[in-house]
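Below: one structure in structure tokens.
Left out: one protein chain. Kept in place: all the others.
Labels for the chains are A, B and C, by order of writing; each one numbers its residues from 1.
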Amino acid sequence: MNPSLNMALISAFTTTTDPGMAPVATPFFFYLLSGLAVAGGFLVITRRNPVHCALALIVTLIAMAHLYLMLYAPFVAAVQIIVYAGGIMVLFLFVIMLVSIERASKDRRFNRIWPVGLAAACALMALFVSAFVKGRALFPDRMIAIPEGSNTQQVASMLYGEAGRMGQYTFAFEIASLLLLVAILGAVIMTKKKI
Amino acid sequence: MAEDVKAPAPPPPPEGEKKPAAAAPVATATSVGATAKAAAPAKPSGPVPVPWTSALVEKYRSQYGSGLEALTYLGQNYLSVDRSMIPDILRLLRDEEQFDYCVDVTAVHYPKREKQFEVLWILYSFPRNERMRVKTQITDGDSIASCVSIWPTANWLEREVYDMFGIQFDGHPDLKRLLLPDGWKGHPLRKDYGILQQDKEWVQINLGIESGQ
Amino acid sequence: MSAAAKDGTKENVNDVSGHALPHAIPSHLHLETPEKPYLDSNELIINMGPQHPATHGVLRVILKLDGEKVLGTECVIGYLHRGVEKIAENRTYAMFNPYVDRMDYVAAVSNGLGYCEAVEKLLNVEAPPRADYIRVILTELNRMASHQLWLGTHALDIGAMTPLFYTFRDREEILKIFEKYCGARLTTHAFRIGGCQYETYAGFEKDVKNFLTFVAPKIDEYEELLTTNRIWLERTKNVGVISGEDCVALGVTGPVLRASGVEWDLRKAQPYSAYSKFDFDIPTGENGDTYDRYLVRMEEMRQSLRIVEQAVNSIPEGPIMAKVPKVIKPPVGEIYHSIEAPKGELGYFIVSDGSTQPYRLRVRPPSLVNLQALDVMVRGLLVADVIAVIGTIDIVLGEVDR
Partner (left out) sequence: MPNFIMSYLGSTVTPGEAGNQFWALIYVLIIFAAVSLAVVAMNWFERKALAHFQIRLGPMRVGPHGLLQPIADALKLALKEDIIPAEADQFVFWIAPVIGLLAAFTVYTVIPFGPSQAVSDMNIGVLFMLGVSSLGVLGIVVAGWASNSHYPLIGALRSSAQMVSYEVAMGLAVVSAVLMTSMKTGTGTLSMIGIVESQQQQGIWFIFKFFPLGLIAFVNFVIAMIAETNRAPFDMAEAESELTAGYHTEYSGLRWSLFMLAEYAAMIAVSSIAVTLWLGGWLRPFPNLLNAPAWDFIFSLFPGLTFGALAAVAVIGVMRMPVHPYFRVQRIGLAVFAALLGFIALFLLVIALAGRSSDATVAARFRDGIDYVYWFVLKVALFMYLFIWCRATWPRYRFDQLMRVGWKVLLPITLVVLILTAIVGVIVS
């Protein structure tokens, strides 16, 4: 075969210049995933059937996990899927299935305070936009550098620290986990009379 | 089964009274003991019921007097009692005589008698290893006291008797048909329920076929 | 045993040993729930059956569930009702004989034995000793076949697939003996009123003896698969517990009664046929749970083997048919006769009016009465236990519905 064509084929399917998990077609995937996330979020609040809502929420969560992936945060993405999509949403579905669907779908989706909710959402949106506009300097135009080392290790060193010293968030992390433990125990004691 | 029944059997007697030989004495008799004796001549030589004497019988005879007949047939004892005595004597049999196991509750239909139905309780005593039967006669439409509160096992058995004979049991917690569908008409084990007769209406509505025959 | 049952008052019967007995359930399953349900989760009413892989036929059990917990059950039966008792009134005594096989079709021989003996009693004849021995051999083999079928299906219900095939392999040998003896495998119609129709075929005794040596290690094989299997123990121990008092009050008989600690077997209590001549034990359990019933039935298989062995070694020569008139016309009268079928006390109540046909024939089916105990046994258990308990009661719907 023609060597030049051969090279062209290789270059067409290979991005050898950028080893590692370099994303391709970044803007396209960014808009696709963001669109999916927003559409999923919209469906969550508009669908009448709670199971449909849950499925839409799962789509949102998975899209967000992919966004994390594009931000070179694979660990966070994986945790997002394991904990939220795989764990919490299954429990959500578990509870939803026990609830009478017929009655829930007959209920009015938006109750009377929806203008307040809308106002709150608008205010939040305004906050985000103003933060983006005013604090433009905070947001770099492009990624400065691909972080060295894996994201997992970065997370670990933030939470638990390097060898010899505590991490930046060790104390907060432990406090938070303690809080969750107390919450779990409380929930168990409240729901179960006899353990 | 329906085809089986149709082929070999002669057309069933309309009134369910099959045997003229046995019919005459049965019709006039007032108790089973009498029935058996009266019917005996029709047969060459059958054993006849003999009076059943035991402490148990003496006790209840002295307590209740007439309206209680104790007989033994082929070594099997039975008490024939009046309908009014029914819940009490069954309870006494269980509590005092240790007949703690109600084997069966069933009935027999004698359409020519004045009191058409004979209801029986077959009892067994574990401590005494002894069986006996208690029977009573009731007319059609009469109800009889339920013994579910004495032996819980009677629950389904009484339901079956109700299902098959249409005998009402007072005080039964949930008297409804057991084997036949709820909307069924008639009570199949009555002698006047011919085997070719069928609740066509029920079949048509529920099974969607013209006839089950 | 009868201490609680003796208390005659109505309140006490309601509470024989802590269980609410079935008569306390109204038809619409109105059951009080102890706590207020979480969220607005409502109780699930599930129809188990009539078409369900584990109800052993067309039994329909309406379950009221809180999650998976059973709050109450109601059995709906009669899907297989064929009106056996009505058929009997329209058949002669001899003609009705094959019909009884169709009730408990996995223990057809026992049904036939009970019926033939009941009519014989009514006729006041006795089967000759050789016929009695043949009857005992076949009945005990059939008890074994019934228990094997029970074991296979029960294990399958609990999720163990393999024992089913093992038991069916060995049950096949019994059915082969039946087929050689009378030509039929399942609905045998093996006995006639007054004795047996057929003399044993040449090599019958050898076949039976071969079977005895063949099957004894097989029973150990079943036990190896299940008796000490941890999951089997967890699934069966303390599941479907019923006390001896409850059993008596509910009229439950057979292995279920014996597993609850009541040593009562009609073969010993009121020996019929040739059973008084054989030496065998009545296995009993202590806890009355599913595991004990399993053990009792396993032991009963071994005892059946013992009986068959004694019978086949001492089978007398002689006639196999008593003198019975060609046309069977029992004298006017009535008789109740019951035998120990594999499932419990199988009784026949026959009223004769002196004609060739029974005036009234009542079958006291052990399966029907035992099935009544289902509700007591499964309250508060889980759905999976309902399956296990239905299996352990060992019902045959042909007999429940007749």
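The criterion applied here is as follows: a residue touches a chain if its C-beta (ideal position, glycine included) is under 8 Å from a C-beta of that chain, and two chains touch if they have at least 3 such contacts.
Keep in mind it's a predicted model, so treat the numbers as computed, not measured.
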- Note on the structure: Note: the excluded chain touches shown chains A, C
- Message: Tell me which of A:Met97, A:Ala120, A:Ile175 or A:Ile189 is the one touching the absent chain.
- Response: A:Met97
- Which listed residue (C:Trp232, C:Tyr275, C:Tyr291 or C:Tyr359) would be found touching the missing chain in the intact complex? C:Trp232
- Across C:Leu141, C:Leu156 or C:Cys196, the one contacting the chain not displayed is C:Leu156
- Task: Over the whole complex, note the residues of subunit A touching the chain we left out.
- Result: 1, 3, 6, 9-10, 12-16, 18-22, 24, 49, 51-52, 55, 58, 74-75, 77-79, 81-82, 85-87, 89-91, 93-94, 96-98, 150-153
- Task: Name every residue on subunit C in touch with the hidden partner chain.
- Result: 44, 46-47, 52-54, 67-68, 155-162, 164-166, 169, 225-226, 229, 231-232, 234-235, 382-385, 387
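Everything that follows uses one rule, which is that only the chains that are shown with their structure count from here on.
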- Task: Indicate the whole-number Å distance between the mean C-alpha point of subunit A and the mean C-alpha point of subunit C.
- Result: 61
- Message: Averaging over Cα atoms per chain, report the distance between subunit B and subunit C in Å.
- Response: 24
- Multi-chain contacts in subunit B, i.e. residues touching at least two other chains, fall at none
- Partner subunit B, residues of subunit C touching it in the complex: 1-2, 5-8, 10, 13, 16, 21-27, 77-78, 81-83, 85-87, 89-91, 95, 121-122, 124, 248-252, 262, 264, 269-270, 329-336, 338, 345, 347, 349, 351, 353-355, 357, 359-360, 362, 364, 368-369, 372, 401-402
- Tell me, which parts of subunit B touch subunit C in their complex? 1, 5, 8-9, 12, 18-19, 21-22, 26, 32, 35-36, 39-40, 42-47, 49, 73-74, 76, 91, 94-95, 98, 100-104, 106, 108-109, 120, 122, 126-127, 129, 131, 133, 148-153, 155-157, 160, 164, 172-174, 176-181, 188-189, 191, 193, 195
